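Note that this complex is displayed minus one protein chain, with the remaining chains in position.
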Amino acid sequence: MDGLFTLIVSYLRQLARQSVHVYRKDMLVEWRSPSRFLGVLFFAFALIFMVAFASNTTDVMRRQAGGSIWIGLLLASTRSLDQSFAAEMEHGALEGQVLWPVAPPAIFFGKAFANASILFVVGLVLTPFALALFDVTPRGSLLELGAFLFFGSTALAAPGTLLTAITSQARGSSVLLPLLMFPLVVPILMAAAKGTSLVLLPDVMDQSTAWLVALIVFNVIHWPLSALLFGPVVEGGTH
Amino acid sequence: MADSPPGLVIDDLARRYGRRWAVARISFQVAPGVACQVTGPNGSGKSTLLRCIATALRPHHGAARLDGKDIWAWRRTMRRDIAFLSHDSRLYEDLSAKDNLQSWARLGGYSANVDALIERVGLDPKRDDPVRMFSAGMRRRLALSIALMKQPKLLLLDEPFAALDPQGRALVIDVIREICATNAVVLMATHHPEEAAAACDQHVRLESGRQVVA
Amino acid sequence: MNGIIEGQTIFVVAAYVVTWLTLGGYAASLLIRGNKRPPEDS
Partner (left out) sequence: MKSFKWENAVGVFALLLFAVAQYMALFTAPAERHMSEVVRILFVHVPAAWIALVTFTLAFIGATGFLITGRRGLDWFVEASTEVGVVMTTLLITLGSLFAKPTWNVWWVWEPRLTSTATMLLSFVGILVLRSTVRDADRRAVFSAAATILSFVNVPIVYFSVRWWVTVHQIQSSPATVDPDMVFVLRANAFAFLFIAIWMIAKRWRIAKMRGLAETAPPLPPEVTA
């Protein structure tokens, strides 16, 4: 029993170590090619602008602010996921990692967390801009707003990373990813948008915390499940 | 199953794509410390054979064994000691040569001397340039240095001479001899049998997926 | 006859017709596809 315990602990430590290295590598790639990140950022900005143009009154805009931010982040996430896997597929680096002594869940955790980080940063830059544009003064705490951005980003990144690993190996990936991803992230989008709106607008019944808990629960479900499925997906050609 | 001799044993290996058998009925052995070259026209199944041995593809029939162990069944541990230089360079365009090597070393937990490796493949002056600026031959050299990092027991080279200048080809021959000296197995697919003969003692020829028995 | 609005019967008719058409159509497609040999290549 003790032996098994040590074995599990050493496996988890190795998994954590490898995940950190995958994460560092991904962030380094992002850091060395800032134009990709800026592209995603301006894509999100443009979307927010379009939403603003399409809404007819300031009052409607104000109430839609939370939802608009998350629509912008969701669409931006499909761009950034696509790009992050394009870098992997360009010279077969993803296959290289599979053939390297790296546990597939570690590849998943590293990449998914890198994607979540990028999304979180986009959210951090985008939100003040959106608030100014929609003329909203947040009523709730900024810390809670940040928590929604963080857990919303991680919740989107987990299934997004798994599905991009699938679609980047298929033809016509740019159409397939939204097709598979959007139905899956309905609850995440809803919790994030609803919660963010409650932080921005007067939250008389203090419901925002419940939505934050919901987002964390989605994370707890999606991260391990996607990590388990990632191995077979990246080794798909080998079966 | 009869117990396998040490080194690489290919036992009636076959792999298909869709309805087509890319390779079938391949059987040969390579003893430790020996380099073997695989030749054959384009599309004869050289790459498929190497990819099967490298655990990038599961054989649909038969097996490849290294020191008596089925490579596919033991792939999780075997991957630590099998190095594979494929057509894909496994490089990240935006990272420098050094960053690329360092990332791969950290990922696999290999304590490699990255600077020495870069020097070994002759990319010393370019170590901090992004791979985007590299020529095909330089990428090939860098990919080779990634494979060398593993200090492999089995080195698989898929057309290592491609895009390389004469010095580069001499480097590959040098590397093969060096790896063989560590009692490892080297298997390379190539279109240059004369050049490869300088380092290879064994020869397997494929034609449309079948082994040509000499 | 204790119906509230006579026009509602049309929804019942529509529902059953849709059901028959969907199930029947799909079953027919299964039978057709099942009898078609796939193209033999090489």
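As written, the chains take the letters A, B and C, and residue 1 is the first residue of each chain.
By our rule, a residue touches a chain if its C-beta (ideal position, glycine included) is under 8 Å from a C-beta of that chain, and two chains touch if they have at least 3 such contacts.
Computed from a predicted model, the values in this text were never measured in an experiment.
**Student:** Indicate each shown chain that the hidden chain touches within the full complex.
**Tutor:** Missing chain, whole complex, touching shown chains: A, B, C.
**Student:** Touch as defined at the start, partner being the missing chain; which of A:50, A:86, A:132 or A:225 qualifies?
**Tutor:** With A:50, A:86, A:132 or A:225 as choices, the missing chain is touched by A:225.
**Student:** Per the definition of touch given earlier, which of A:29, A:136, A:156 or A:214 contacts the omitted chain?
**Tutor:** Candidates A:29, A:136, A:156 or A:214; residue touching the omitted chain: A:214.
**Student:** Touching the absent chain in the whole complex: find that residue among A:50, A:86 or A:179.
**Tutor:** Touching the chain that is not displayed is residue A:179.
**Student:** Touching the hidden chain in the full complex, which residues of subunit B are there? Just list them.
**Tutor:** 14, 16-21, 24-25, 61, 210-211, 213
**Student:** Determine and list the subunit C residues touching the chain excluded from the picture.
**Tutor:** Against the missing chain, subunit C presents residues 2-5, 8-9, 11-12, 14-16, 18-19, 22-23, 26-27, 30-31, 33-34, 38-40.
**Student:** Just the residue numbers, please: which parts of subunit A touch the chain that's not shown?
**Tutor:** Interface with the chain not displayed, on the subunit A side: 159, 162-163, 166-167, 169-172, 176, 179-180, 182-184, 186-187, 190-191, 194, 210, 214, 218, 221, 225-226, 229, 232-233, 235-239.
By our rule, only the chains that are shown with their structure count from here on.
**Student:** In whole angstrom, what separates the CA-based centres of subunit B and subunit C?
**Tutor:** Centre-to-centre distance between subunit B and subunit C: 57 Å.
**Student:** How many angstrom between the C-alpha centroids of subunit C and subunit A?
**Tutor:** Averaging C-alpha atoms per chain gives centres 41 Å apart.
**Student:** Multi-chain contacts only, two chains or more: what residues does subunit C have there?
**Tutor:** Residues of subunit C never touch two or more of the other chains.
**Student:** Residues of subunit B touching subunit A in their complex?
**Tutor:** That would be residues 54-58, 76, 79-80, 82, 84, 86-96, 99, 103-104, 106-109, 130, 146 of subunit B.
**Student:** Which of the residues in subunit A come into contact with subunit B in the complex?
**Tutor:** 17-18, 21-22, 24-25, 28-29, 32-33, 87, 90-93, 95-102, 237-239
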